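For this view, one protein chain was removed and the others were kept in their places.
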């Protein structure tokens, strides 16, 4: 499983969260505490918003812990909203196009989890995308596909939380119809340059971990407490969608994943 | 031969010079006009100053023309002083540590040219470095070594132009003593976060090309005119050291390369 | 446009053709003579048959001219049938999955050319593949898709030349239906471990170059004469399919590309 963090608040250097904390994401890439797969060495990525509408992105297939460019970038780029992700591949192969975060227009997304039986469902799910979004797909991961499916709903007018709930319901239905027993697990973050949405959900009782923390200068969500100690880090509930608003407020929503009746 | 550009002026996005012009450095990486070696595909790098004293650096061993991270970075990083370089290896091998620009403390350096017979002189020249600078050496190029030799003189109290002149004289002397016939050629840029120094010199009559241009928003030096047309681009003279000052002024100096008598 | 070579004959070291000739493929990666795009620096690959039924493959996204592993491999691997390819990307992005040669079971394929308007046709053409072959697709190139479409026909019982002709006809028809004016160009090689099939065809009058040469120890086809001189190198005709048989014979066939009536 992957590890990630998202930040929203006063502009800070990426390194303040990505590289410096005792249990920073770069260190988690080498040794995660709460993950089943200990090493997250199958690539990494950072995405950040600056003065432009679209986010900047830096991704590499090499392990985060040894990337000098990441250290330099994180020491020189400041942002009010950024994502960072280290990958332990569960499917889709090791390639740059499979590294998180993914961008589409002004949207940015990253994911920790897995669509059970994705190999069998992939072609069918890709078939659902409209041409515009189908052509934006660059890699082969379930994560990127979930993202584009959500963007599809958002451009159709769905609210963000509603869109994500509908994607999870749709995929769950198809998994069931295909007779997949393996669960759908989903810890994710989605942003549009203003707000950050964080999600924690699973079709079984084991959603990937996800924590929220509020500091004087801003708020963050992360797969694991960055200081290695749980104090001040509040776990999201199973089924919770937490929005970190641009004005510093937080609002919690319930993900509605309405799966259909078994045909 | 490599291609490079340096900018000093109002903060602009790196892409405004690195990616967008008709004859931008990214395009020069694929097809340079005035270079002997047409393709500069052996790595590239950008270095920029932001709010910190030390520069940010992003370097890769892959060709600049196909690097998505470079495009994203150049579209989202703004700076008042930045360097960009595409490499056609003449020696030292293809590795990240051999990509320009090089940094040492707050200094940034890049080079186009070659030390004739460097293979024979390398060990002797490295031997001259004090321990501190010797341990900063990461690669195997003549360029990085010339840089560290100049930094050595600068920390000893030499002025920048004087330091570079003394390095070129020292290396020329050693080349002559070693019986090297091949020339020493040197087009380079050096910066400390405030001023940019550009140099054009060769031990023979063929110094690498280097041009200067002044715009309303800032000034730049480049191996080749970025618009493919020479208009508005002034070539530096053989032996010229041109300083682009922080306040927008330019001052031209004569490089003094005093080689000793043949022993 | 890309450059490639294929060899069939007595086992020789890959380097004898890939690295050593005056105009070897490694040198063509830096400077091709007959290609529109001079530099082929967007990755490369070699594929070879040994004692196993499936071929060995080594591919990289870096330029061939600077890859030490390629030099070492080519100096230590001997084969009776091998392919080598250097890429100048025309579409599909720079990634390992887009590097030639491509393998499927015991089949090996590489291509120089382009499907005009591929962006518009890609989704429709991928849709034609049966699930098994759809899941074998790893990249985004027209080349890999043409290959899988040919394999599809071969496993259905088509002869190799017939299969390739049918794929070219099918794609041409769809291009015409989609109103694509740009041509379909196709120089390619296909092998099964025994025989090598070489193809040269275009929907207009400009098929990519392809040459055949016979030596005492074996035969080869290549995009350009490896010695830089045309002597002894016979160009394939437009529409020719040349088979280099395991027993040293050569047979020439006519590609039959029967496009349908315009609807």
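Quick notes on this structure:
Order of writing sets the labels: A, B and C. Residues in every chain begin at 1.
In this section, a contact is a pair of C-beta atoms (placed from the backbone, for glycine too) under 8 Å apart; a residue touches a chain by one contact, two chains touch by 3 or more.
What you are looking at is a predicted structure, and each value in this text was computed from that prediction instead of being measured.
Although one chain is omitted from the display, it touches the following shown chains in the full assembly: A, B, C. When the missing chain is restored to the complex, the residue among C:19, C:73, C:110 or C:184 that touches it is C:73. Note on the undisplayed chain: of the listed residues C:57, C:120 or C:169, the one touching it is C:57.
From the options A:12, A:30, A:155 or A:169, the residue with contact to the chain not on display is A:30.
Hidden from this view is one chain, which touches subunit C at 48, 50-52, 54-60, 68-69, 72-73, 75-78, 96. Take subunit B: the residues that touch the chain left off the picture are 93, 95-97, 119, 123, 131, 134-135, 138, 140. Touching the omitted chain from subunit A are residues 30-31, 38-39, 41-42, 61-63, 66, 89, 94.
One rule holds for everything that comes next: only the chains that are shown with their structure count from here on.
Chain-to-chain contact here is organised exhaustively, every possible pair of chains being in touch.
Taking only C-alpha atoms, you rotate subunit B by 180 degrees to land it on subunit C; that is to the nearest 5. Mean C-alpha positions place subunit A and subunit C at a centre distance of 39 Å. Residue numbers of subunit B whose C-beta contacts span two or more other chains: none are found.
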